[in-house]
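Following this message is one structure expressed as structure tokens.
Only one protein chain is missing from this complex, and each of the others stays in its spot.
After this line comes chain A, so read on.
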């Protein structure tokens, strides 16, 4: 595919993606166990937004309906959008950096470390406020990434193979740590822990929305700046170096931007798997591996998929909620198997 035709298909895909995003946002605002209706929900959204500036209530919605739109559906819609876009972009970058189609945003240990950090607070500090668990998850994720990075870095630079192996080893270590915590946990902590690991957008808080939105802006901007360098890296590290890319610096920046993005996402929602793995592959099948196209489209598709999964989470078993991480795993795991099968065909 020539660059021009891929640019053309890119802009039409981008417009399609934006349209899909708008529709799924509308769907997310208007869907839930409380039947408010599509048009009324959108009216409620407008009223709610205007109300943040000036007091205005035409009485279209009952007060409790307005409350649900403002305090439940709007924050969770925005959080799903930000987290989906972040995870998908981080996945795309990690797959590019590791030149490995099976890499996901957690490959640098950030998810395992975050889960361990959260588990410490859930089990050992029972009754700790919710934000303590989030902070524990974020710090755990960041610290683990730092550890993995240190293990893989020697005087001759950072070895991608070592990063991969260190990531796997550290994930196993923290998996064992979570096992120990699970063993000593009481029933309540056990339940919290398992729910946390399934991930949910249900309790979306505004401060998480703002935090993950800020993270999304920062990583999108930085990834976009590095898109060409990531393309060069696809040729191989030596080749990228010859093309003038500061490969070590690129690796360092990408890894820590991912740790930041994924760390904040995980802290706010728990572990939501497979978005970061699956979405970049779908996009690559459509527009090829050029990161300049791959990254923004992954962001769009990631947001759309997580929004759809979250709508599913609240409509499958009303009035209770299904953890959204279960739905993304149900969606992603079969795709993962498909990837493995494809990989096998290529190898043999």
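Before moving on, here are some points about what is shown:
Operating definition for what follows: contacts are C-beta pairs under 8 Å (C-beta built on N, C-alpha and C of every residue); 3 or more make two chains touch, one makes a residue touch a chain; residues count from 1.
Convention: contacts and distances are computed from a predicted model.
Set against the options "Na+/H+ antiporter subunit C", "Carbon monoxide dehydrogenase", "ABC transporter substrate-binding protein" or "Aspartate carbamoyltransferase", the UniProt name belonging to the omitted chain is "ABC transporter substrate-binding protein". Set against the missing chain, the residues A:33, A:157 or A:179 yield one that touches it, A:33. Only one of the listed residues, A:27, A:195 or A:243, touches the absent chain: A:195.
Seen from chain A, the chain kept out of the figure touches residues 32-35, 63-64, 67-68, 71-73, 130, 184-188, 191-192, 195, 200, 202-203, 205, 314, 317-321.
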